[in-house]
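With one protein chain removed, the remaining protein chains of the complex are shown where they sit.
Presenting chain A:
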Amino acid sequence: MRTSVQELIAKSKDKKSKKIIEKLIPVLLFLIASVSVLTTIGIVLTLIIETVTFFTRVPLSEFILGTTWLPFANSGAQFGIWPLIVGTLKITGIAIVVAVPIGISAAIYLSEYASDNVRRVVKPILEVLAGVPTIVYGFFALTFVTPVLQSFFPDIKIFNAISPGIVVGIMIIPMIASLSEDAMSSVPKSIRDGALAMGSTKFEVAWKITVPAALSGIIASVVLGLSRAIGETMIVSLAAGSTPKFDGDFTGSIQTMTAYIVQVSKGDAGYGTTIYYSIYAVGFTLFLFTMAMNILAGYMSKRFREEY
């Protein structure tokens, strides 16, 4: 006996196992999709719980207001976060000074001046630069940039803030360049053509038309770069030293929040010691800093986006 296609379809629709699969799969996939949400919750909860334990031993006021970070002292250990924040800001400051002019210039060059051929060559190379592991940058800072700086300025110590700052800057150039270039490329060609037809030079178009129109995207790229620089760990762990300092010295050893976490993790701070809990308090502070930057960047690119 031959069954018609219609019957075949009806039969296959009746299969119970298939119905169950169709019901089960969305549930399963929802569970998988919630892993990313659980990760965020996990991060926030672990940081908060361990940080609270830390504050049962060290007063909150000392942590927030203190300007001495001396966790390894045998007696009278002090946990004032400011030296680590100052160290982080030194690195971030230098990185931004290096990366913003170069990154935005490169973005303007790529979006306004470069031919398609040049763009096809330069953009993949920038991608390579973005894909270099940070440990490699750290090695580069320690074994190349620092000695070069020392040959010009003999005052600079082996561990200092300048060399890793510059290299963190190099690391975030591709990010700032490519995000800014995206923002500039999305400015419609008609506006540019209009300005060119009125007799503007390319520089005038870039400076008076493209950059102002893409400003929100450019600022967002800088803020994201800032966030990356704050969270950068290996370059500073290798090249910036491990001396938390509350001063304006750039030529000697400093310590950032991330480098402190690495220093403790490398050593044998036993589970349950105050030092063990302190890395969570520092990690929480770091998390808040980068979170604020990321939210700001998202806000900037949404709030001030001009629609064409």
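In the analysis below, a residue touches a chain if its C-beta (ideal position, glycine included) is under 8 Å from a C-beta of that chain, and two chains touch if they have at least 3 such contacts; residues count from 1.
Methods note: contacts and distances are computed from a predicted model.
Not counting the visible chains, the remaining one has a UniProt entry; which protein name from "Phosphate transport system permease protein PstA", "FAD-dependent oxidoreductase", "ABC transporter substrate-binding protein" or "Transketolase" does it give?
Listed in its UniProt record, the absent chain's protein name reads "Phosphate transport system permease protein PstA".
Which residue among A:Leu110, A:Leu179 or A:Ile254 touches the omitted chain?
Checking each option in A:Leu110, A:Leu179 or A:Ile254, the one touching the absent chain turns out to be A:Leu110.
Write down which of A:Leu149, A:Ile173, A:Ala195 or A:Val222 is the residue touching the left-out chain.
The missing chain is touched by A:Ile173.
Have a look at A:Ile85, A:Ile209, A:Met234 or A:Ile254 and name the one touching the chain we're not showing.
Per the contact definition at the top, the residue touching the missing chain is A:Met234.
Mind listing the chain A residues that contact the chain we can't see here?
These residues of chain A touch the chain that is not shown: 9, 12, 18, 21-22, 25-26, 28-30, 32-37, 39-40, 42-43, 46-47, 50, 101-103, 105-106, 108-110, 112-114, 122, 125-126, 128-129, 131-140, 142-144, 170, 173-174, 177, 199, 201-204, 206-207, 224, 227, 230-234, 237-238, 258, 261-262, 265-266, 271, 279-280, 283, 286-287, 290-291, 293-295, 298.
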